[in-house]
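Heads up, one of the protein chains got dropped from this complex, but the rest are sitting where they should.
Think of it as A and B in the order they're written, each chain with its own count starting at 1.
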Amino acid sequence: MVTVTIDGHEVQVAEGTNIVEAAGKAGIEVPTYCYHPGLSVVGQCRICFVEIEGQPRLVTACSTPVADGMSVLTGSERVKEARAAVMEFLLENHPLDCPVCDQAGECYLQDYSFEHGLDTTHMVDERRTFPGFERRLIGPHVVQNQNRCIQCTRCVRFTQEISETSDLTMKARGNHSYIDTFNSEPYDNPWSACAADVCPVGALTVKEFRFRARVWHLEETPSICPGCSIGCNISLGNLKGIVHRFVPRHNPEINGWWMCDYGRFLAEGLNDRDIEQPSRADAQSEERAEMSWAEAIDEVARLIATGSDVQAVVSANLPNEALLLAKKVLADHLGARVLTPINDGEKHKIKNAQRQWIGSVDSHANSTGARLIGLPTGDQDALVKFLESSNGPLIVLDNRAHPWLATDAAAAALKGRPLIVLARTHTPLSRHAAVVLPLASWAETEGTYTSSTGRVQLAQRAFFPKAGAKPAAEALLLLGARLEAGTDPNLTPRAMFEELAAEVPAFAGMTYRRLAGEPGVPALGFEEVAHVG
Amino acid sequence: MEPILLRARGETNSRSISTYLRLGGYGALKKAFIMDPAAIREEVKNSGLRGRGGAGFPAGVKWGFVPQDSPKPKYLICNADESEPGTFKDREIIHVDPHMLIEGIIIASYAISANTAYIYIRGEFVEEARILEQAIAEAYKKKYLGKNILTTGYDLDLYVHRGAGAYICGEETALIESIEGKRGLPRLKPPFPAVVGVFGCPTVVNNVETLACVPHIIERGAAWFASIGRPRNTGPKLFCVSGHVNRPGVYELPLGVTFREIIEEHCGGMRDGKALKAFIPGGSSAPVLPADKVDTAADFDAVAEAGSMLGSGGLIVMDETVDMVWALENLLTFYAHESCGQCTPCREGSDWALDVVRRIRRGHGRPEDIETLQRIARYASQGMTICPLGDAFCGPITSFLNHFGHEFEAYIEAATPAPRKKLPILPVRSGRGTFGL
Partner (left out) sequence: MTPVHTEPLQVTPPAEVAEVHFDDDMEKRIREILKRYPTKQAAVLPLLWMCQERWGWTSPGIMNAVAERLELAPAFVEGVVTFYTMYQTEPPGKYLLQVCTTLSCQLCGTSGLVDHLKERLGIDFGETTRDGRFTLLDVQCLGACGEAPIIQVNNDYYTELTPEKLDQLLDELV
């Protein structure tokens, strides 16, 4: 550790830390464009100039490591002058089309030009343009406007160092250099949209988000990606109960600063809902009859009582709290046989901040949690066998717990059984279920998930469930109360998590506070479980 | 002064190894091999030889920066990129006496314990690359290169690496990137190439002319070399003279000769009897000097004192007919074309300055343009950029404005408002390869 002084504040940082990071530790932001903590340092944009006391020349903070006893000034007159000059150079050719730019609100150029720029620009000459590169879809997800590019090469470095696809490059040179792919072929890799994330200006933007909303209107909620077992940290952007986007949220141990396109573009799917209220099948017609939750829970209790061999399918996409309740209410109290189906799904991978790849083990956000909590798991064959082994009532939490459940085959196989299904959107199975309960979406659910690397992480609720929907845990609490399972019907997610921490050894000692402060809290004894699982 | 670097000029078959051997060539190498590498470094240091590539850094000192205890292989690179406008001396050495260069390379490599050396030559020099390849082949045949050179146990391989059209690759770290197969973007320094150079290994980069001096220093001693020229500015120097003189060309003269002597005595005076208006003393990046500085001594320190630099020794002579606004526009066209584009001040500044000067010359200047140019020159230089290319175009801007500001003002006074649209660009900025958008 070395001690440095930044604008008079002393901080201790590890040797080799650069001045940008050291200043950040002192709570001081040094403006940067080309520097990105997840990418190599190139020191190209020159906006991060700072003064080291006693040194005649300004240095770029991103490329200068601190030394013990160093005293750095980030706002001296000389620094301000240099920064204003760099801003002026950058704006000299920048289109200043902020009103129609998608990056507005998230643009470092816009931010810093307020803070560090000059009020007048000396530029009277025509700005540089790149005809043909001004609104170009360069791949399935990314739109390019080269006129806005500030040649920071972050996107190029992303594809070289993180995605390892090296599909973006800087072509030509000097003031006319521009970003392109080989032979202008589509820019398509599994993480392609991250190139737009790292773009500090509006030169690369995400097609799916273009013109959807102004960034500053969005409400951002810390969440976890629902796409697979890796558990990338995301920020869920929503506006008035509509999910507009996922963007990666930094977690050094899991996803670094990144996420894959597959996960990212699940965002809009969260808005789908065709089940708004509890309903029951109507013997007379195809139409389902809506009812209240109270009626629905009564009906569920009645159905459960109609048979002896009760089964439950519990989704590995549900948070730890719901899984624990499923175990307590359905397995332990009711004596139902429970299975958590596991679908391997498409493989995904992501790089953490140490640039190690983490691969998905299955397509569920919480299969590890299910195992740690002690729910039996099985693949599709096991699921089919499990379901064949009984004719009794079946509780499905939820109808998309496994892709097979969503098929016509599943609906046919389970025809005639008393079916209770939690669902947000209909599948063949839910259309004919005796009772359907509206399930809250990922964005409407607060809960913790355990990643396949054994890290427990919190996804916050972005907004209250719409219509009559409830998170699975709440539905289980209502059912538990109705069945006198001894569960407290008023438990908050936080209290449920405390219960989990108290009761399940793998979660011992965990608190919400720790979840907020750590990059996922490692589950105890996880290695063994992973091995067994 | 007796010719040293160009002693073979005029010999028939001057490039062949037999001519070189006849003139005593590769004698210095034999002498060097019985010296300790450290002693060679010391000798070169004592000779006062300063780099001839532009920066004038003492060669022996640079060699001393190579960490001798490093377990990594070491490399020597000969910089034959010669792209600074007004400079064409390295080409002359290659044409006249390639073996002198090769001998210098071998001695320098031995002095820094390098076993591989590259000559990075600009892509346009196709013939020169061929000359070098041929000379290298001869040297291999005679066992001056390869394994166990002259049975000393010392190995050295020497390869020619061709550039492909980029001035910036003359800058030593851009050159290194280019050898590594990348875009020629200058690196952040530190680390300096002597510590982390090509392929991550200690590397010395020296100019052709610098290396060509080395055999002479070894053969005739540091004291002899230091006796030519003036203290701190020792040795012979090749001056390349171009522009409005009667006999442009490469002249080998001791450092310290005055520019007047060069122009009037060696180059036969001004062409068509016109008067001298201005001269650029050290390649286009050197600040321009007005005619009244023509008695300045042509050495590193004296030229610096006069407000310019000796640079590569490329003297560009301009007579009274030259429009200095036009001349600056021409130079800025070069720099805007050659800026690598990675750092903001140079990339934007070079192009912006060009736009402004071009507009002035087209008769649409504005009073505030002068200040804009001064601001650009101030903020695209002096440590604001990654490499000295920023300084290389800012020096001209500042000096043209200082000495010939009245010409810019005259244009501006006679100006009409600029049309809204950009005029077609003249002369065209480049072949379609680079700006094919």
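One rule holds for everything that comes next: a residue touches a chain if its C-beta (ideal position, glycine included) is under 8 Å from a C-beta of that chain, and two chains touch if they have at least 3 such contacts.
In this text the structure is predicted, and so the values were computed from the model without any measurement.
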item	value
Identified contact with the non-displayed chain, of B:P98, B:P248, B:G311 or B:G390	B:P248
Given B:V61, B:L150, B:A291 or B:V322, the one touching the chain that is not displayed	B:V322
Contact residue for the chain not shown (choose from A:V4, A:C101, A:M170 or A:L483)	A:M170
Touch with the omitted chain, as defined above, among B:E82, B:E103 or B:D351	B:E82
Residues belonging to subunit B that touch the chain removed from view	73, 82-88, 90-91, 122-127, 157, 159, 161-167, 178-184, 199, 240-244, 248-250, 280, 284, 314, 316, 318, 322, 327, 330-331, 333-334, 337-338, 340, 427-434, 436
Touch residues of subunit A, complete complex, unshown partner	156, 159-160, 165-173, 180-183
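Everything below uses one rule, namely that only the chains that are shown with their structure count from here on.
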item	value
Inter-chain centre distance, subunit A versus subunit B - centres from mean C-alpha coordinates, in Å	54
Subunit A to subunit B touching residues, read off their complex	41-47, 49, 57-58, 60, 63, 82, 85-86, 88-90, 92-93, 122-126, 128, 130-133, 150-151, 153, 170, 172-178
Residues of subunit B touching subunit A in the complex	166, 183, 188, 336-345, 347-352, 355-356, 359, 366, 368, 372, 375, 378-380, 382-386, 418, 421-422, 434-437
